[in-house]
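Worksheet: one structure, shown below.
Excluded from the complex is one protein chain; the other protein chains are retained at their positions.
Which chain is which? They are A, B, C and D, in the order written, and residues in each are numbered from 1.
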Amino acid sequence: MSQAVQAAPAPPGSVDDRVRRRSLLASVLSRPEVGSLVGAVAVFALFFAVAPTFRQAASFATVLYAGSTIGIMALAVALLMIGGEFDLSAGVAVTTSALFASTFAYQLNLNLWVGVAAALVVSLGIGAFNGWLLMRTGLPSFLITLGTFFILQGVNLGVTKLLTGNVSSTSVSDMDGFEQARAVFASTVPIGGVSVKITVFWWLLFVAIGTWVLLRTKTGNWIFAAGGDKAAARAVGVPVRATKIGLFMTVGFMAWFVGMHQLFSFNAIQSGGGVGQEFIYIIAAVVGGCLLTGGYGSAVGSAIGALIFGMTSLGIVYAGWDANWFKAFLGVMLLLATIVNMIVKNQAAKR
Amino acid sequence: MSQAVQAAPAPPGSVDDRVRRRSLLASVLSRPEVGSLVGAVAVFALFFAVAPTFRQAASFATVLYAGSTIGIMALAVALLMIGGEFDLSAGVAVTTSALFASTFAYQLNLNLWVGVAAALVVSLGIGAFNGWLLMRTGLPSFLITLGTFFILQGVNLGVTKLLTGNVSSTSVSDMDGFEQARAVFASTVPIGGVSVKITVFWWLLFVAIGTWVLLRTKTGNWIFAAGGDKAAARAVGVPVRATKIGLFMTVGFMAWFVGMHQLFSFNAIQSGGGVGQEFIYIIAAVVGGCLLTGGYGSAVGSAIGALIFGMTSLGIVYAGWDANWFKAFLGVMLLLATIVNMIVKNQAAKR
Amino acid sequence: GGRQEDEAPAGGAAGKADTPTMKIAMITHAAPGDTFWDIVRKGAEAAAAKDNVDLNYQGAPEAGDQVNLVQQAIDADVDGIAVTLAKAEAMAPVVKAATEAGIPVVAFNGGFEEWQEAGALGYFGQDERTAGEAAGQRLTTEGAKKALCVIHEQGHVGLEARCAGVAETFGGQTENLYVTGTDMPAVQQAITSKLQQDPAIDRVVTLGAPYALTAVKSVADAGSSAQIGTFDTNADLMAAIEGGDIQWAIDQQPYLQGYLAVDSLWLYNTNGNTIGGGQATQTGPAFVDASNVDRVAEFAAGGTR
Amino acid sequence: MSTPELDAGAGHSPNQEILRLEDVGKSYGNVHALRGVSLSVRQGEITCVLGDNGAGKSTLIKIIAGLHQHTEGRFTVNGEAVRFGSPREALDRGIATVYQDLALVPLMSIWRNFFLGSELTRGSGPLRRLDVERMKRVTEEELVKMGISVPDLDRHVGALSGGQRQCIAIARAIHFGAKALVLDEPTAALGVKQSGVVLKYIAKARDAGLGVVFITHNPHHAHLVGNHFVILNRGRVSLDAGRGDVSLDRLTNEMAGGAELEALSHELSRPGSTPEPAAAGRTTTEN
Partner (left out) sequence: MSTPELDAGAGHSPNQEILRLEDVGKSYGNVHALRGVSLSVRQGEITCVLGDNGAGKSTLIKIIAGLHQHTEGRFTVNGEAVRFGSPREALDRGIATVYQDLALVPLMSIWRNFFLGSELTRGSGPLRRLDVERMKRVTEEELVKMGISVPDLDRHVGALSGGQRQCIAIARAIHFGAKALVLDEPTAALGVKQSGVVLKYIAKARDAGLGVVFITHNPHHAHLVGNHFVILNRGRVSLDAGRGDVSLDRLTNEMAGGAELEALSHELSRPGSTPEPAAAGRTTTEN
């Protein structure tokens, strides 16, 4: 049964004839965020078709605003998830930051900017604490940040009650520095007759920075490695510990930013706020293509995920669908968006 | 530098002299649930010391009851997590089941048992749907069950409003079959002067069955394998798909059971109920030693986790601590319990 | 701005009774952190301080948890229980268990129709539905055409009942909108989008003071001319009514609900009295609007109205 | 134990064909990993599949094992065309496989891994339960036979050394292989002694009438036991010969893709005088 040689072995190192060049389309399709982008376009098209109001520029500005308040946090949460960890305290940390800034400045009669700066320190500190405890104990981040979640929730209420006697912070609208801070964190920018919230621009900026860091810096490389295979990353000398603590602090930073936005747009902060938001952020990140198991995802994806969530929840209102069924519509839309995402990915893999 | 042979090679297959026999204590300590057991004892001791009411038998019965309503679901959720998946719809699925049973029997004027049976079918169906969609699409279970979560939440409200005009179902206390069903799902058993809720016994039974299945049956082996390494399990012929769908259906079954308990103890069901409970179940499972990444955990652990959660949340009330700080206490207690758990495990690993 | 040194302590301080210390549990269906319930608690604490009562305040939104809390109060053998019966069906058995154990129970806030059947001694409060009906009537007299009722917690019995009451008596059209109460920007966005979608809406009714203040921003964002009414009050809301941003607020006097619930248990235990004499004691609805806002604002600033 | 008379050296063997691949191809997305591969595995014979890294060997055996499906061509088992939906179907036909990545579940104990998917039970009905005693005993016996000492069968597989893990995977496949045994680089992580034991087992399986597919990078090992040699090169078959038709040297040369090996061994055996190897490779760390 001895047969002749059927193919001459190619010289080593030469180009492999087994590999078809991937078309540009296929390469584009295989980016983590493209599937969700198609999902976003599908959701957009749907509401564009069924909801006349959705077509107005003003409505789009509202949708973008909704995207930004979710998306700024979702970005940090996505980075953290790429790095292989969760933060369940992300939602209440926003409230903590806002409460702290206002209470601190109010109680000590300081300029609001001092409160803002102090809140930044506190927020970064909470992030660093989460990260430190995680690395120190080796417990899963789910548990650590669950603990922080409950603690912050309790502290928000307990401290506010203790200091103000009420369950919300005192209004800061008449304090020094309010107007400037409002301009930075919570103003409105008119563009071609439409008022766009400033958070939208901050969001774009943050996503651009996030993308740059992820794809073009050492730190980004380390984030992917720490989430993809912690042991391997450590073995080749990646500072896993510092990377993860840094990611938690990034979440802290964004929580501070969103907290400041809330403080300066609503003047007073309800101490019970933020609970449950952490999951919205995770949802946005996952819908945007992040793997829950870490090591895969993108900054742009988190923005698209936030946009899908914002578009869907407001789109249902714009479409005038029965409010009683709101959540059911939301669920169906989310499932559809992710299934579209999956189909796009499968198609990309086949090319 | 040639040196003499320092140790004669032992004959192959003989006992390895490098291995110290593990003491019985060390082997016991390395079970997944033992760490959390120590945590539970610590929490118990704390409240026993600070809260006089906590020492009464009646209070203990209340704590057990709280443990059972969390624990029955936590058991199913723990099995699912060992099998490597999540179910975010577990909380609202309980409400769906109860609403369905009561509404079905009420609207069609049937014996309640018919409603109970129909609800079982629906609950198993929801579980099967989750599992099927998961295996069919390959999407993470987080996303799939998130979709179901929203859908069920919307359907609970939408359908209830449609049929009753209210946000809660109509009371079933005067319908046929109520008394028997109540005896099965929601009665009280007096033991030595203390009234213990029947769910406590069901809970013990379910945990015993769960332990048996996990450790002593093929199915249990498959659950560990499917969660530990899906690809490897499939490669050696484990029916991963059937195992995972079965696990989702187990969650459905337990959701039905807890739903029936709620229906027959409260007679009427609030359509908004159950939201957020899914995380309590996951918390109980994780505190009880389940890995979030799958492949590790135990049924008894989930029970201990539920007990820790129940003891802590009721203990804070028994101790009369300020309700404003409730969450903060809860967070600190949870962190302490898990850190104790971790220390025990580390000690076990060192032996 | 900032903290003023001379800010008055909140609440009326009365003399203290010399009766032996009494343990009373107050158990509501509210999650902690809600403005309305915070005022209820303040009223209860004021009464407790006056009556030498050791008050244990707890709240849980899930029916099962609230039942457990009452059971715990029974376990702790308190001298009285004040409970909300928003989920009367679920609470009835455990209320019965309490009375069987010899613990007097009063109902407040929720359970206007069910408190007697459940075995409570008295009821203090305002049926949510009645309050809603009052709001609906007010909208009708104002000549409104279409109202938006903003529910900040989906499936919450009390909130749903308020909106149902509005729909019942309001001559125009009523539409509900569900928003995520824990996320203020989302509340603002959702109301804005609804107003953009349906310009015919000329009234926004919110079910809590902070949401009314947020609705003011939404109305501005959407360029709508809708007027805003709300349930419940707080200090900032008073300012908004004075400034004309918000038209009115329905005040069911939560402070009074909490105060009376505790005080009635004290009276019952020390003297066998029942406030209301077996009838429900209504604490509202009263409207706060431009005509009477100065009178109330003073107390709202102290956090007790 | 039957020892059928084998004509190991001949090209045409009278034994029954168990597995047959005809013109089989497989793509992963844009990579065409296998193209037009034909191969047959007969009862009582060892078919060695050899080839460079990335040649497609593992892909080939994954198709046979039911883990992947071929995208072109025909695959027949005992004359019947099949397309396995899952490895379970292959196992049910008596095809047992040792995967290159071993397919062990790290957090499970040794004996549970050994019997995973084919657990022994006792009792019946709801009382049907794992026969833990017997499974442990069998596992221990099989491992002792392979010459590795694993002191505690309840240890997690994740805590074993690479070679110990490989031994478990091999022992398991040998225990469960009824008709055909497919081994993907089984001796890669093994010591000299264990490699010998594995080769002995492979020979024994052949003698018991199984068809064996043996993938290796070691021409010595292959030549020692193989009846039949298939060399893959970039996804194509470049040599398909019986034992009689190839010498060890030819095999080695074919596998190395040329004759440059001789030179290498010379070069290496004269330390201190290494001649210029193609383009200097090492640079010291920078950054």
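In this text, a residue touches a chain if its C-beta (ideal position, glycine included) is under 8 Å from a C-beta of that chain, and two chains touch if they have at least 3 such contacts.
Note that this is a predicted model, so its numbers are computed, not measured.
Engineer: Which one, A:Leu37, A:Val238, A:Met260 or A:Ala323, makes contact with the chain that was left out?
Structural biologist: In the complete complex, the chain left out is touched by residue A:Val238.
Engineer: Determine and list the subunit A residues touching the chain excluded from the picture.
Structural biologist: 12-16, 19, 22, 212, 216-218, 220-222, 224-225, 228-229, 231-239, 291, 295-296
Engineer: Extract the touching residues of subunit D with respect to the undisplayed chain.
Structural biologist: Subunit D touches the chain not shown through residues 1, 3-6, 8, 28, 31, 51-55, 58, 94, 100-101, 118-121, 142, 145, 148-149, 159-164, 166-167, 174-178, 185, 188-196, 199-201, 203-208, 217, 219, 224-225, 227, 252, 255-258, 260-261, 264-265, 267-269, 271-274, 277-287.
Heads up, the rule we're going with is that only the chains that are shown with their structure count from here on.
Engineer: Does A-C or B-C have the larger number of C-beta pairs in contact?
Structural biologist: Pair with the higher count of C-beta contacts: A-C.
Engineer: Quick one: subunit B and subunit C, Cα centre-to-centre, how many Å?
Structural biologist: Chain centroid spacing, subunit B to subunit C, equals 35 Å.
Engineer: How big is the gap, in whole Å, between where the Cα atoms of subunit C centre and where those of subunit D centre?
Structural biologist: Taking the average C-alpha coordinate of subunit C and of subunit D, the gap between them is 73 Å.
Engineer: What's the distance between the Cα centroids of subunit B and subunit D, rounded to whole Å?
Structural biologist: The computed centroid separation for subunit B versus subunit D comes out at 42 Å.
Engineer: Quick check: what residues of subunit B touch more than one other chain, meaning two or more?
Structural biologist: 153, 157, 291, 324, 326-327, in rising order.
Engineer: Quick check on subunit D: which residues sit in contact with 2+ other chains?
Structural biologist: If we look for residues of subunit D contacting two or more partner chains, we find none.
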